[in-house]
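Removed from the display is one protein chain of the complex; every other protein chain stays in position.
Chain nomenclature is as follows: A and B, assigned in order of appearance, with residue numbering initiated at 1 for each chain independently.
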Amino acid sequence: MAGAVNLLVQSHPINSALSLIVVMASLAAEYLLLGAEFVAAVQVIVYAGAIMVLFLITIMLLNAGKEVRSKGSHVATLLGVPGVTIGALLVGWTLVGRSSTTQLVSIGALWGDPKSIARLLFHDFLLPFEVTSVLILIAIMGAVVLASRPEAIARDPRKDQ
Amino acid sequence: MEIPLSYYLVLSGILFTCGVLGFLIKRNIITIFMSIELMLNGVNLSFVAYAAHWHALSGQVFVFFVMVVAAAESAVGLAIIIAVYRTRETLNVDQVNLLKL
Partner (left out) sequence: MTPNPYLWLVPILPLAGAAINGFLGRRSSKTAITAIALVFCGASFLLALVLAAGFRSASAPYYFDLAHWIRSGTFQVDFSFYLDQLSLVMLLVVTGVGFLIHIYSIGYMWEDDGFYRFMAYLNLFMFFMLTLVLAKNYLVMFIGWEGVGLASYLLVGFWFTKNSAASAGKKAFLVNRIGDFGFLIALFLMIKHFGSLDFAHVFAAVRTLPAETAGAGLLTAIGLLLMVGAAGKSAQIPLYVWLPDAMEGPTPVSALIHAATMVTAGVYMVSRSSAIFERAPMAMTVVATIGTLTAFFAATIGIAQTDIKKVLAYSTVSQLGYMFIACGVGAFSAGIFHLMTHAFFKGLLFLAAGSVIHGVGGEQDMRKMGGLRQSMPWTFATMAIATLAITGIPPLAGFWSKDEILWQAYGASWIYWLIGVITAFITSFYMFRLMYMTFGGDYRGASPQPAHAPDAHAHDDHGHGHGGPHESPWVMLGPLVVLAFLSLVGGFVGYGNRFEHFLAPVFQQGAAMVEETSSDSGKGTETLLMGVSISVAALGWLLAYLLYSRRPQLPARIAASLGGLYQAVVHKYYIDELYAVLFVKPLIDGSTAILWHGVDQGVIDATVNNTATAAREVSDQARHMQSGNLRSYAGWVAAGGAVVIAYMVWMGVTH
């Protein structure tokens, strides 16, 4: 939570990225508390390890500096912020109000060891698994095309001559 | 030790809210992206909490998928940011307003 708030408060994107890493790490710890050890591991490896690194690389590549004051959107501040706060408060109030009816979760209630997860993944969720892998492939190709310099793509037809 | 489920859900909600607020307030595109990741994390937490609550492992499997999709999406998104930066020379989201009528 602290990390999340810090993300909002910081003005330099690097600081925001670092606070996001803090958030991810703490979430991994939460998952462990809940007994989802495989998920926690994946969280650290994929999220904190790969995605955040990607963010840091991009920030440094683009030399992003401190945020400059610019003409914002009236709608965003006047409508969106109150809207989301109200929504969040409502949800929170509902949850807290119903907390008496929700059960308690004990630490380590459900062991999510890799074996059982793998069983689920490759039996019941096989199709989503395969589709997701195709999705990643497309994402890679798209990222390469989008991020490359325009001349780099135009050069290829000439190379074939 | 027993922790009430609602604590986890409230935390998830707070994370999500921070993500949305960041999306609305921040001006740097990259920071906005990071807020999106924050939102996704909040949702993940709530999935795992419910999986533990109902003793259903499919909740964790779904978290796995969400993470994969988030990875893909952040890769493509960052590539787009780079492309946009090349043309607009700015990371300020208010100046990327070619969608204007």
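Throughout what follows, contacts are C-beta pairs under 8 Å (C-beta built on N, C-alpha and C of every residue); 3 or more make two chains touch, one makes a residue touch a chain.
Fair warning: this is a prediction, and the values are worked out from it, not measured in the lab.
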The omitted chain touches A, B
Of A:Val5, A:Leu18, A:Val44 or A:Val91, the one touching the omitted chain in the full complex | A:Val91
Taking the full complex into account, find the residue in B:Leu5, B:Val20 or B:Val63 that is in contact with the omitted chain.
-> B:Val20
State which residues belonging to chain A touch the missing partner chain.
-> 72-84, 86-87, 90-91, 93-94
Spell out, residue by residue, where the missing chain touches chain B.
-> 20, 23-24, 32, 93-94, 96-101
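Convention: only the chains that are shown with their structure count from here on.
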Rounded Å distance between chain A and chain B, as computed from the means of their C-alpha atoms = 5
Footprint of chain B on chain A - complex, ascending = 1, 4-5, 7-8, 13, 16-17, 20, 23-24, 27, 30-31, 33-36, 38-39, 42-43, 46-47, 50-51, 54-55, 58-59, 61-62, 64, 67-73, 76-77, 80-81, 84-85, 87-88, 91-92, 95-96, 98-99, 102-107, 109-110, 112, 116-117, 120-121, 124-125, 128, 132, 135-136, 138-140, 142-147, 149
For chain B, which residues are in contact with chain A within the complex?
-> 1-6, 8-11, 13-22, 24-28, 30-31, 33-35, 37-38, 41, 44-45, 48-49, 51-53, 55, 57-58, 60-61, 63-65, 67-76, 78-83, 85-86, 91-92, 94-95
